[in-house]
Structures are given as structure tokens and as C-alpha cells.
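Got a structure for you, written out below as C-alpha cells; questions coming shortly.
All protein chains of the complex are present and in place, except for one that has been dropped.
Up next, chain A:
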Amino acid sequence: MFEYEFMQQAFIASTFIAITAGLVGVFVVSRNMSFLSHTLSEIGFAGAAFGILVGISPLAGMILFTLVSSIAVGSLSGEASRREASISAISSLFIGLGILFLSLSAQSSSYATNILFGSIVGISAPEVKQLLILALFVIFIFLIFYKPLAFDSFDHLGAQASGLKTRLLSIIFLITLALSVSIGAQIVGSLLVFVLLTLPAATAKYIVHSVPKMILVSVGLSLAGVWIGLYLAFITNWPVTFFISTFEVLAYFGGLSYKNWKLTH
């Protein structure tokens, strides 16, 4: 299948997307931000639709919207329950806006389908390059802030007590999350990008007990998911997203069963 250029590009792009999502996911899960990553992907949908409407690339629109809203959400303080409610309110508004932008831009509905569900054939060489640069940027930020981010994500109170600047770390994390959502959505679609951002890391949590090992397992599962997904999509002509999400969900329940089995043995 690698004789097709679009498949080569899809493989390169999804490899980098999987590495980024698997890495960032470990921190999403440990910071209990799965819900926020879901919301950000919906906001990303509105951003992409906005991009189409005003004539910039959907990726640029996505980055713009997710960055602004992740920082806005990050500065929402107060009770966790109220924050959840605010996040739901914001996400409803953005889905509505996304639909409005799409209808105003008079694009065909296949465009909307691509944004929401992803598309492997739709990715061009310059777009792959953009994704690579963004993915490398996110990975670079994580390398620089790895230790303090891990401390803050796995033990917020301890990090505060040790004098780390937890507020600044939170903003840095939200920016990388916004970028990861935007790049991940290019392959799996905005509706399911949170699958890659949460499930592999949640599975890793059940299997291994250190941060570096969690990152390895999470990135591994994420890579396995997109590679298997792309291959099966190629031979069956079914949507890639279906295979990726099925693989990750099966891995998740496998991990959960392993944990329960270990508890009783």
C-alpha cells in the first residue's frame, strides 16, 4: 500500500500524531482532564469551520480556537464541579458556532465530515510538514518541562509544597494540549481525537507504575492503534477512525482486566 503517496503521507503524519497524543495523554489522564480534551476537540471543530469561512486553513482555525479557549478554561477558577459545568456550556456554544460557520461558508457536507471524523486521503505533503513541525514543537516543550510537569500532574499538592510554579505549568500544559488536539484531529477527526489523547494513557495507568513507562506504553498503544487502523482502513475501505477507536477501547478493557486480575493474584 506504500506505493500510494497519500498512504505514505498518512503514515508519516499519523506516526507523529500518535507519538504526540500518547505522550500528552499521560498528562491529560493524570491531571484528570479527559473531559476538557473532549471539549477542546469540539472547539477545534468550530475553529476549523471558522477557518474555512474566513479563508484560512482549517488547521490554523483550529489552533486559534483551541489555544484561546484552553487558556480561558485554564483561568476559570473555583469549584471543580462548577468548572465542569462551565466547560459543558462552552462546548455546546462552540458546536453550535461550528455548524453556523459551516453553513455560512456554503461548503459541502463532506467537508464537515472530514473535520469531524478525519480523513486519511485528505492530507497533502505541505500539510504533513506543518503537522510534523507542530508535533516536534509539542514534544520539545515536554522534554524541557518534563520533570516539573510530571510532578505537578501526578501530585499537584506536593508540587505546590515544593515551590513549583504550578499555575505557569498549567498554562504551558494547556497550550500543548490545544496543539495536540489540533494536530490529532487531522487524521482521526475532531470528534475522536480525544480517543488518542485519553485511552492509551488510561490503559498504561493500569499496567505500569512509573511516569517514563507510562509514556512508553501510551505512545506504543497509540502508534499500534493508528498503524493497524490505517492498514485495515486501506484494505477494507472502512473509516480509519473506526479501527483506531475499536483498537484503543479493546486495549483499555484489556488493561483494566489485567489490573483486576493482578489484584486477585
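Methods note: contacts are C-beta pairs under 8 Å (C-beta built on N, C-alpha and C of every residue); 3 or more make two chains touch, one makes a residue touch a chain; residues count from 1.
Definition applied: contacts and distances are computed from a predicted model.
The chain not displayed here is annotated in its UniProt record as "ATP-binding cassette domain-containing protein", chosen from "STAS domain-containing protein", "DsrE family protein", "ATP-binding cassette domain-containing protein" or "Asp23/Gls24 family envelope stress response protein". Of A:45, A:65, A:94 or A:151, it is A:151 that touches the chain left out of the display. Residue A:208 is the one among A:208, A:224 or A:249 that touches the chain missing from this view. The omitted chain makes contact with just one of the residues A:106, A:161 or A:235: A:161. Interface residues of chain A facing the missing partner chain: 30, 32, 146-147, 150-151, 154-163, 204-206, 208-211, 214, 263.
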